[in-house]
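Pasting a structure here, questions to come.
Here the complex is missing a single protein chain, while all its other protein chains stay put.
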Amino acid sequence: MSNLDTLIQDLVIANRVLAKEDVVDAYGHVSVRHPDNPKRFFISRSLAPELIERDDIVELDIEGQPVKDEKRSLYLERFIHAGIYATRPDVMAVVHAHAEDILPFGIAKATKLKPVIHSGSFIGGKVPVWDIRKKFGDTNLLVTNMAQGRDLAKSLGKGSVALMRGHGFASAARSIIEVVRLSVYLPRNARVQLAAMQAGKPIPLSKGEIAARAAGYKPRSPETWRAWEYWATRAGCGDMIGEPDAPAPAYDHKP
Amino acid sequence: MSNLDTLIQDLVIANRVLAKEDVVDAYGHVSVRHPDNPKRFFISRSLAPELIERDDIVELDIEGQPVKDEKRSLYLERFIHAGIYATRPDVMAVVHAHAEDILPFGIAKATKLKPVIHSGSFIGGKVPVWDIRKKFGDTNLLVTNMAQGRDLAKSLGKGSVALMRGHGFASAARSIIEVVRLSVYLPRNARVQLAAMQAGKPIPLSKGEIAARAAGYKPRSPETWRAWEYWATRAGCGDMIGEPDAPAPAYDHKP
Amino acid sequence: MSNLDTLIQDLVIANRVLAKEDVVDAYGHVSVRHPDNPKRFFISRSLAPELIERDDIVELDIEGQPVKDEKRSLYLERFIHAGIYATRPDVMAVVHAHAEDILPFGIAKATKLKPVIHSGSFIGGKVPVWDIRKKFGDTNLLVTNMAQGRDLAKSLGKGSVALMRGHGFASAARSIIEVVRLSVYLPRNARVQLAAMQAGKPIPLSKGEIAARAAGYKPRSPETWRAWEYWATRAGCGDMIGEPDAPAPAYDHKP
Partner (left out) sequence: MSNLDTLIQDLVIANRVLAKEDVVDAYGHVSVRHPDNPKRFFISRSLAPELIERDDIVELDIEGQPVKDEKRSLYLERFIHAGIYATRPDVMAVVHAHAEDILPFGIAKATKLKPVIHSGSFIGGKVPVWDIRKKFGDTNLLVTNMAQGRDLAKSLGKGSVALMRGHGFASAARSIIEVVRLSVYLPRNARVQLAAMQAGKPIPLSKGEIAARAAGYKPRSPETWRAWEYWATRAGCGDMIGEPDAPAPAYDHKP
């Protein structure tokens, strides 16, 4: 299987995993940048992530437009992905979702989402809340053009996650595995933080701890692979994953 | 399949979806107005929604009485549906349920349910709480006659959702798909609002945002269909849904 | 099938339903009084409710001792059942369980569990909290003899439910269907009350409403049967339930 085929397959797995782990439902999407052409990315046509097969994956350009003639409907919010890929050359994979347990942190002004558990460290020390209303006034809250996508990406800055007020989140990472892991543990961190707030003032991870965890992270380490294998198995596509020892595809560590 | 057959089939799917998504359990029901006779509607005989088949659907008149001789038991609370159809000509589909997570908002006097997430916008800016005790005194809380059904409909007014104190909710929309979507996201909005209240003062959607979302909504758009397909698949009746491109049945956009 | 066979079958169904609905796990039990001999009752041998078959049901006397020679282990806490049957001639069925969501109300001194939703009305207006420590000092918290069982029954008084501090609850009703329904909706009522407390001061059902609901309740009405059929189907034993129209077994309305 070519590197590109593996990449597409991983994208299909990622969709199913995010559905199984309740990060997405009928809505939400995950994409990956083209390993050989940074101005393109892969994402599904408009379809619930749980139902996605290889043939549903389409190739879009950096403006969110299909590279080939495409009659099938596309996600309205594909500009979240395009906006981030256009702004952040280091990002290779993006998730947008409405995972329920992060939503309170997008609408409760007084409280900031913080990494409070080790598996949540990858959300970074500061998680901005992007409010579409600030620049675009009253909308249907969806990110449906490049101006909005770029504004969201600007709010994300150099970070890994931006919350979107009254809507959801966008997360960005260096590989599919990483963006899935980030997106699965993000709601868990949110739940733990909210619960801890009811028992006292939660202690967040220190800057040094966040940095130590980021420094030690490798997408194809046995620890990361263990989760990938576990999630894929739970999502019913354990037979679709490759071998951890296979040479990492080019897309994995691209800066 | 005739439009009416499709309609009945959609009603069966709606029952199963509402069960799978935990909106209803043994109790709760969904109905649809007859597309050719606004003084009639379809609803199941007295049966748990998860178990409903086509033959369980009965046709009732606008007073909640069966059109044909019917020996099987009917839902005691069918007057919720009758009351709303009698009062609201624009409504084509109704749900009544006891979804657990909306119940706190029906009994906590100090707090109003508000749309705080984009998928909750369809509940509208004001969600009234109807208290059967106000007009009917001490009852078993069930809506078992037209006077009660009409009083509930009056409380609903021009809105989409009325909470019922200590009991549940009634929701109304222009089509089956819409009323299902509304009823699935209603408890989610409630959960997010309650959680956000524990982290600070939640920011609700603005009037303009609610209006923008309502304006852009189409029952058979790819976005809506995506959810319908997803929910039906999860509920085990993905094979029963039609085609999104099929001409929308007459009942879909009737004012 | 004889009335007694039907009764035993219903007891097996009740065990499976309580397991499926998360009222019991490895622990917790349900019993039914012998329809022809009020000084005896049926309950499983020591086994997780989910796994119970007809042959696991044993017959105990009103002191909690097996009627026939029995080599299999019995529930240590069978005296909860014996104590209630001995004290309350109107009770035909008893559940003891540790359903998680009722536990906070047994240990939070300041707050009383109240019926706040219509399906919770059957817990009654006052739900006592029995504390084994009050009379028996430091124990392992289990009810392992008749003195303790009778003391718990005394606390229950004429009610339907007694919470047990740091342990669980005991519920009592006129039939198996009723005690199952009561026990399934008890944790739901508790969850709703606790959530509502976070949004404001919850409005409980009025005395008149509780009375109106109790007055209208019939174990074999279509509404009750609907839930029985639904729960049994979910628990994988829908084929084991009888017919709602069959003459109610003698045990159903015995005072």
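The first chain written gets the first letter, and so on, giving A, B and C; residue counts start at 1 in each chain.
The rule we apply is simple: a contact is a pair of C-beta atoms (placed from the backbone, for glycine too) under 8 Å apart; a residue touches a chain by one contact, two chains touch by 3 or more.
This is a predicted model, so every value here is computed, not measured.
J.: Give the labels of the shown chains that the missing chain contacts, considering the complete complex.
T.: Displayed chains contacted by the hidden chain, ordered by label: A, C.
J.: Pick from A:102, A:116 or A:129: which residue touches the chain that isn't shown?
T.: Candidates A:102, A:116 or A:129; residue touching the omitted chain: A:116.
J.: Decide which residue listed in C:66, C:166 or C:216 touches the omitted chain of the complex.
T.: C:166
J.: Given the contact definition stated above, which residue among C:67, C:142, C:211 or C:240 touches the chain not shown here?
T.: Answering carefully, the residue with contact to the hidden chain is C:142.
J.: Which residue numbers on chain A touch the omitted chain?
T.: Against the missing chain, chain A presents residues 116-119, 121, 188, 191-192, 195-209, 211-213, 215-216, 222-223, 226-227, 229-231, 233-234.
J.: What residues on chain C make contact with the chain left out of this view?
T.: Residues of chain C in touch with the missing chain: 25-27, 46-48, 50-51, 73, 76, 98, 100-101, 103-105, 107-111, 133, 137-142, 165-167, 194, 197-198.
In this section, only the chains that are shown with their structure count from here on.
J.: How big is the gap, in whole Å, between where the Cα atoms of chain B centre and where those of chain C centre?
T.: 33
J.: With chain centres taken as the means of their Cα atoms, state the distance from chain A to chain C in Å.
T.: 47
J.: Can you list every residue of chain A that touches 2 or more other chains, as numbers and ranges?
T.: Residues of chain A touching two or more partner chains: there are none.
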